[in-house]
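The block that comes next holds subunit A.
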Amino acid sequence: MSKPLIEVKDLKIHFPMKNNILFNKEKRFVKAVDGISFVIHENETLGLVGESGCGKSTTGKSLLRLIEPTAGEVIFEGKDITKISTREMRDVYRNMQLIFQDPYASLNPRKTVGKLIEEPLLINSDLSPKDRLDRVYELLDVVGLNAYHANRYPHEFSGGQRQRVGIARALALNPKLIIADEAVSALDVSIQSQILNLLRKLQQSFGLTYLFISHDLSVVKHISDRIAVMYLGEIVELGTKIGLYDKPLHPYTQALLSAAPSIKSTNRRERIVLEGDMPSPVSPPSGCKFHTRCFAKMPECELVRPQMRDMGDGHYVACHLYK
Partner candidate 1 sequence: SDKESDSGNKTVNTTESSKNSTLIYGRGTDTVTLDAHNIVEAESSRISKNIYETLIDYEKESTEVTPKLAKEWTTSDDGLIWTFKLQENVKFHDGTEFNADAVVYNFERMMDENHPQHQGDFSIFSRTFKGVIEEVKAVDAHTVEFKLVKSDATFLPNLGITPFGIISPDALKTFNDKIQEHPVGTGPFVFDSWIQNDSLTLLKNENYWITDLPKMDKIIFKIIPDNSARLTALKNGEIDLMEGINQSDLPAIEKDMNLQILKRPAANVGYITINTTRPPFDNVKVRQALNHAVNKQGLIDAFFGPVASPAKNMTPPAVWGYNDEVKDYEFDLEKAKQLLVEAGYPNGFETEFYVMTTPRLYFPQPEKVAEAMKSDLEKINVKVKIVTYEWATYLPKLMEGDYSIAVIGRISENGDPDNFLNTMLYSKSSSNLSKFSNTRIDELLIEAKNSIDRDVRTALYKEVQEIAHNEAPTIPIAYVESPMAARNYVKGYIPHAIGYESLAEIYFEE
Partner candidate 2 sequence: MKPILTVDNLQTHFFTDSGIVRSVDGVSFQVNEGETVGIVGESGSGKSVTALSIMRLLPSRVGKIVEGSVKFQDIEMSKLKEKEVRKIRGNDIAMIFQEPMTSLNPSYTIGNQIGEAVRLHLKLNRKQAEKRSVELLQQVGIPRAQEIVHEYPHRLSGGMRQRVMIAMALACNPKLLIADEPTTALDVTIQAQILDLIQQLKKTSNTSIIIITHDLGVVSEICERVIVMYAGRIVEEGDVRSIFESPSHPYTSGLIESLPSLDESVEWLETIQGNVPIPSQMPTGCKFAPRCKFVMERCKQEEPELIDIGMGRKSRCFLEGKRKNV
């Protein structure tokens, strides 16, 4: 396997809650991300799955410091980018880019598509206006749009096309790492596959590395090499695609996989229906955060937070079942 491109160590992101300033001294936090670690190697795709609110987006955004991490390190190309100045962050932006979930909300409705794609070039490169324009056309071409789309506004495009624009914008500076935050969730099934194919093609052509965030297990499985499963701000299981899907270890992963409806019900697993909802990240359960919903709960789960355990073949799990 190639060398690591980005390494996240014990990353924590806690949002202070807007509190009654005068009458409530005690400060409370939303523990959106609560100590996660992972590595993404060059030219691979790490999938990040989990249910709504488990902290996937927060993780993704904090890698670019769009949300400042509360603690932990993010080592990108050998540098801890949580500690560098905003000026130095420019270099990081050049190499790390984000594709947003909502193709409708992430494009400024008042700018033409050409301008939007040109913007990163304008800010981060010294290209001449003409070169920039050429590059914009080239990018449009790359994502399957045409040069004549450049002076149109986002609202004239369909969702899928907008997502292509978002991808072109992210590609503009030839980044090494692309964080795709639910890049296909908002799209229709038939469009989703177009974009997934595009992303894969781009990875092959340009040697990109992806952090692919999604809540859709089958999409993540399709696109990723390795997968991390998040629950309530923590990674509970991390493994290669085959390892994780064929032999899910963590009860949560098992439940998740079994719950996903499939059209091929012949080789159906027995559906595991979890009880209750995800607890609030403000006051997460003690010990293993999953114990409130776990079907294999043991007494110690309530008390001790399980550590990540290497189960071989790059498969890690944080569960007391595996000692």
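In picking the candidates, the idea was that all candidates are chains of the complex that A comes from, given by their letters.
Going forward, a contact is a pair of C-beta atoms (placed from the backbone, for glycine too) under 8 Å apart; a residue touches a chain by one contact, two chains touch by 3 or more; residues count from 1.
Just so we're clear, the structure is a prediction, and the values are computed from it rather than from any experiment.
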Candidate from this complex that touches subunit A, chosen among 1 or 2
2
Enumerate the contact residues on subunit A facing candidate 2 in the complex.
51-52, 158, 160-161, 188-194, 196-197, 200, 215, 217-219, 221-223, 241, 245, 255-265, 267, 271-275, 277-278, 293
